[in-house]
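Every protein chain of the complex appears in place save one, which is left out.
Right, chain A next:
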Amino acid sequence: MLSRTDMILGAPLARGRAALATLTAVSVLALSSAAAMAQDYDPQAVVNIGSLYEPQNLDNTQGAGQGINEAFNGNVYEGLFVLTDDGDVEPKLVDSYEISDDGLTYTFTLKDGVTFHSGETMTSADVKSSIERVTAENSASSRKKTLAVIDSIETPDDKTVVVTLSAPSISLPYNLSYVWIVNDDAGDISASEDGTGPYTLQEWRRGSALAMVPFEDYWGEEPTNGGVMFQYFTDATAQNNALLTGAVDIITSVQSPDALSMFTDNPDFTVSEGASTTKELMAYNDRVAPFDNAQVRAALSRAVDKEKLLQAIWGDYGTLIGSFVPPTDPWYVDLTDVNAYDPESAKEMLAEAGYPDGFSFTLDTPDYDPHPVVAQFLQNELAKIDVDVKINIITANEWYTKIYKAHDFDATLQEHVNHRDIVFYGNPDFYWGYDNPEVTRLISESESAHSMEEQTEMLTEANKIIAEDAASMWLYLYPQIVVSTSNVSGYPLNGLNSQFFAYDIQKAD
């Protein structure tokens, strides 16, 4: 399970969150209790967080997995920018910045008075070496590619960093939110840390727990709790039991709806849902017949009742999306009406496309949840329009070699976890082989946009086109569910990029 999510596109499982208040289905109970607790929390209380994602090591450029983002992003390490809970990018260690008119030079002025946990003051040299840690040859960071556009980094003085790009990159601040600022004297940080965040690492016992305590010389606001302990579980049931028995106060993500019933009807617990960025989809191989025909893809999309599927898998949780873009991406628009469920027209479209008697294809299905169940559902639905689905169960490793590398497949199921990953549709060499020159142009040019608005406009356009084209079949967006005891509040509902900011968590006696 762990390695599986780590593997998918080399990026952490970005557990979603809701940018829009309407999407955040916090129960009334949760709101009222959160308000009541706000006054009388214990600032010394240690918050115990249960998680299934233990980091493999403590260095996010060395294959540490999503667990390190959960534990350390914003808590122990900070970036020049922060990706907030709402999906916005805001300055963190940067005081102000300027972009040259050609979009090629970014000049960052750093905040004053920021110290590392070791006591040293943060300077521009630390920032330079931190960015270079991510782009270094031996870095295994999934962000390496997006930062390859950086040509040079200069440090004219202690407070100024000048980044020169080889091509304009409107997403640079966003991409820099993934870069930890690490003391350049820290050396190997795979088992220790030297960041600027509100917590310092107290102790990490592999296979068990990781404890953090507030950093006394923190430049910003001090945490509203006396420390955080991440307790790691290998088994979701054990994690749920720990919450039930009070051994932990919060669990960061619920992976199965079955477990929820014991918390939803219990006033001792708060169940909160945000929209995630994890998308379940059937990716066609758009290079091969009949999936090279947009009409066929659209017909298939209309033949599947996605609402029923979501209900079957997640009950009342989760969200339907008409495209690849989750609501937390700035270029989200509601596209659920495009190629919506309509079996009658599906049959007609298929006939028009030259398949009046349907056809048959093999669906390569990863062997872990929820894919096998989804595959069976699709098999039933598509049989109704005479499309015969042959389910072929494969392992995550086979998926990687056969589909991701060799592109040897008709269609496959996969979950895509990243925030802002519509860019995959602008790459005709990506495994699903979607090749629409207009989309490729919009996506590649959006990076050189002069403003965020322009970028958003172009990507929204691309988003609409892929939906019309039914480039893939987007089934649903996973829910992001956090459960806590009801005396705990102030935690992020979400965790974009797996983040779990702990400093605002309050725990009442």
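Keep this in mind: contacts are C-beta pairs under 8 Å (C-beta built on N, C-alpha and C of every residue); 3 or more make two chains touch, one makes a residue touch a chain; residues count from 1.
Criterion: contacts and distances are computed from a predicted model.
> Would you kindly match the missing chain to its UniProt protein name, picking from "ABC transmembrane type-1 domain-containing protein", "Nitrogenase protein alpha chain", "Glutathione transport system permease protein GsiC" or "3-oxoacyl-[acyl-carrier-protein] synthase 2"?
Result for the unshown chain: "Glutathione transport system permease protein GsiC".
> Decide which residue listed in A:I153, A:M229 or A:V482 touches the omitted chain of the complex.
Answering carefully, the residue with contact to the hidden chain is A:M229.
> With respect to the chain omitted from the figure, which of A:L104, A:A125, A:V162 or A:A211 is a touching residue?
With A:L104, A:A125, A:V162 or A:A211 as choices, the missing chain is touched by A:A211.
> In the whole complex, not just what's shown, which of A:N73, A:S142 or A:T365 touches the removed chain?
Candidates A:N73, A:S142 or A:T365; residue touching the omitted chain: A:S142.
> Could I get the residues of chain A that touch the absent chain, sorted low to high?
For chain A, the residues touching the absent chain are 1-4, 6-11, 56-57, 62-63, 137-138, 140, 142, 144-145, 188, 190-191, 203, 205-209, 211, 229, 231-235, 237-239, 241-242, 244-245, 247, 395, 397-398, 400-401, 404.
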